[in-house]
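Removed from the display is one protein chain of the complex; every other protein chain stays in position.
In order of appearance the chains are A and B, and numbering begins at 1 in each one.
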Amino acid sequence: MRKTLHNILAVIFLGLLAFLGLAISAPAAQREFTFSMAYEIPGLDPQKANSIPSAVVGTHILEGLVRVHDGKILPGMAERWEISEDGLVYTFHLRDALWNDGKPVTAHDFEYSFRRLLDPATAAEYAFAAYGIENGKAFNKGEITDPSLVGVKALDAKTFEIRLVEPMDYLLGYLQLMCFLPTRQDVVEHEKDAFATGAEHMVYNGPFVIKEWKHEQIMILEKNPRYWNSDAIKLDRAVIHQVHEQNTALNLFESGELDMVDIPSNLYEKYATEGKAKVSLTGADDWIKVNVRPDPKRPWLANKDFRKALAWAIDREEYLKISTKGLYIPNLRYVLPIVAGVEKHYAEEYPLEYYTAKADPEKARAHLKAAMDHLGIDDPAKISVTYLIQDQEECRLMAEALQDQIQRTLGISFNVQIVTRKQRFLQEGQADYELVYSGWGPDFDDPLTYIEIWGSDISHNNSGWGNKEFDDIVAASRKETDRGKRLALLFEAEKILLDEAPMIPLQLRRRAWMTQPGVSGIVRPFIGSDLDFVYATVEK
Amino acid sequence: MLQEQPTLSPELFEPIVADTEELEAIHRPSLTFWQDAWRKLRKNRIATASMLVIACCVLLALIGPALVPYGYSATDASSIDIPPNREHWFGTDSLGRDLWARTWMGARVSLLIGFVAAFVNSCLGVVIGGIAGYAGGKTDMIIMRIIDILYAIPYMIVAILLMVVLKPGMPSIIVAMVIIGWIKSARLVRGQVLSLKNQEYVLAARKLGASNFRIIFRHMIPNTLGLIITDLTMAVPYAIFTEAFLSYIGLGIQPPQSSWGLLARYGAQNFRVAPFQLFIPAVVISLTMLSLNLFGDGLRDALDPKLR
Partner (left out) sequence: MTRYILKRFLISLLTVWLLVSVVFVLVRLLPGDPFSSEKLTPAIRANLEAYYGFDQPLHMQYFRYIGNLLRGDLGFSLKYQNMPVSKIIADSFPYSADLGIRTILFASLVGISLGVIAGLNRGKPLEYLCIVIAVIGISLPDFITGSLLQYFFGLKLGWFPVALWRGFRYTVLPTLALSFYTIALLSRIMRTSMLDVTGQDYIRTARAKGLSTFRIVWRHQLRNAILPVVTVLGPITAAILTGTFVIESIYAIPGMGKFYVLGVQNLDYTVILGLTAFYGIFLIAANFVVDILYGIIDPRIALTGRRN
């Protein structure tokens, strides 16, 4: 009898255990999103971050005053804001949000972070992004040393004010950049050199927190239960593998290890035909920069007709078809067409097809003839140019395609010089080049991010080209408070740039990518971070 | 009954004069070491066949690109990644260029670089390694520590620095390969010489008063030749792929030129789309290397003093 009771109890006990065990080992299905990055995240200190991988993680673990999702500016830590009549003062009202350790997010955190960004001792690479703030540039350059003079101020614990030098109607979108994301003074001062080097060495106020970070190997993000909008976050986890080789990432995707992968250009056609590839512009806009400084050894480079001859000799469509399988698309103007206009995209409101996708050999040769007549050269074979590129397989293929086209159409000799990336920067900086493969990625959603770098006093413009009219128009646009009028001015500047041709537009880069079935809500932005999975979900 | 015996007079006898000349004469044709080696090499059918394959390769490198109507650098958007067919014997690459023309244009670069770099490396290696091993003591220590340092400097740094100093082109590629390339041969030779210099016959030669020069050239080098040849044949493919690396970082050949190493690199990148772009350079390189190794083996056997 006792034995039976024992047995019955034992069975019940075991049954209970089994039940509990099941309950413990099988919680609600985890929604996990796995992808890979080609490079190790160089750092997660928001003010010091300088790379796309950092921005991808940064925008998911931290949240700034606003959050940009799919091109729309949404309230972030600030639930509302006011802009003064003259467009110079922005006042942000912060919501009641918490850091993951339970402390409230305050306006002082933002004040500290913005000042830290500009502090020369921080040596933040992106400090230039805050030069539009009152005294920001002077403080960063060490011309003034009192941080309280910088135009950022916590009016109280929940109100943050930014004062600008000039109206920047694109400021709200600009604030999505990683360098404007908040940090907390006590954490930075406590961690010192270890700050943001590991999961436990930082605090989070974004949708996710870092659970595990094995450098060069894997990073695991977990949903942040203290995030103010955590109900809207559907993913439980995100896993980031470090995979340097693109082909390896693709193989991992095909074997089911990754939920999302970028497609290399040589396989783009294949996956596009299968209907798997999604494409989006990366924001990168590539061109040939010409060193237009007069030089008796190469007088043709200073000749506008010669530069136009090159521009018209390039068959952009064919060149991109053979070197990138049509993944990159011809750029027929200068500014990225999809940056914001007044209501729609800039290119829809200010359309321009300056060059054509196909080459125009007649026009090219006519320009060449005009140039040769002016220079007194009788044979195109006497003209030789060198095109500087950096050591990437893709660049080499593109240069080889260009080389063949230009030599065939114009009969000049077109040499390609391959150097390391760092040497390219050096030679560009010292204006030690003839033609260089160059480009720009946008920092904010406005044509100005592309136009302003051609100002004659801007260090990025090392082409030797400078134009008073262009400079004046850009300066005038900076004072303009009406967005439509401002963009019209920038459009004028863009046309001057194309007419003068210190640069020859080539292409707009696109990325091709694909996801496993069941993954949805992934956005690939073209500013700052190139991946947004905040509101993504995975149904498996 | 008695027959009269002819009287034997001394006149009847003629002394046989020992002709030392004749005694010592060698009746078979005399062969020097090198003649003998050449004879043995010709008799080795595999080595001869290998030699022919290499000769074919060189021939194709010279005339191959001229056999097709396509320029090696002419891109063509209408014929991208086409597998081998009647028009394009080796197919086309991702820029629509004819791979037959590119393969044999590349052979010029790769074969020249491969052989010259490997040969110069081996010569330098033999001299430096030989000195270190034979002299021993302090000389050995200093040479070997310099080698350690040279070997530990990341090659990429050396290559990039050379790129700054030199103009891209064939001589620079060879300089870039030789600057570090001799080290492997030198260590190998030094190890052998260390072991050989205390062998009985070397001791004997030394006690008999042979000069260092004679010991090195009569005893050491013939006895390390096998290893040197093996090392040389291994160094050729190494040079071919190092060239691809150098070209990649900009020191090597300039666009639109091609080389086997670069073709293989492109092929490996594009292998999912057009596998033949990898297989063609891989097969051509492998076949050449196979011939070279078999020829090298034949040469080693022919030169082996103990198998004479």
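The definition used in the following text is that a residue touches a chain if its C-beta (ideal position, glycine included) is under 8 Å from a C-beta of that chain, and two chains touch if they have at least 3 such contacts.
None of the values given here were measured: they were computed from a predicted structure.
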| item | value |
| --- | --- |
| Residue in contact with the excluded chain [from A:F33, A:F92, A:F195 or A:Y437] | A:F195 |
| Touch with the omitted chain, as defined above, among A:V243, A:L301 or A:I473 | A:V243 |
| Interface residues of subunit A (partner: the chain not displayed) | 36, 39-40, 42-43, 45, 48-50, 120-128, 137, 140-141, 193-197, 214-217, 241-245, 247-248, 251-252, 254-255, 257, 419-423, 425-427, 429, 439-441, 443, 459-460 |
| Touch residues of subunit B, complete complex, unshown partner | 136-138, 140-141, 144-145, 148-149, 151-154, 156-158, 160-161, 164, 184, 187-188, 190-192, 194-195, 198-200, 223, 226-227, 229-231, 233-234, 237-238, 241, 264-265, 267-268, 271-272, 278, 282, 285-286, 289-290, 293-294, 297, 300-301, 304-307 |
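One rule holds for everything that comes next: only the chains that are shown with their structure count from here on.
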| item | value |
| --- | --- |
| Residues on subunit A engaged by subunit B in the complex (per definition of touch) | 247, 266-267, 270, 318, 321-323, 325, 391, 393, 396-397, 399-401, 403-405, 415-420, 423 |
| Subunit B to subunit A touching residues, read off their complex | 73-75, 77, 80, 94-96, 160, 163-164, 168, 247-250, 254-256, 265-266, 269-270, 272-273 |
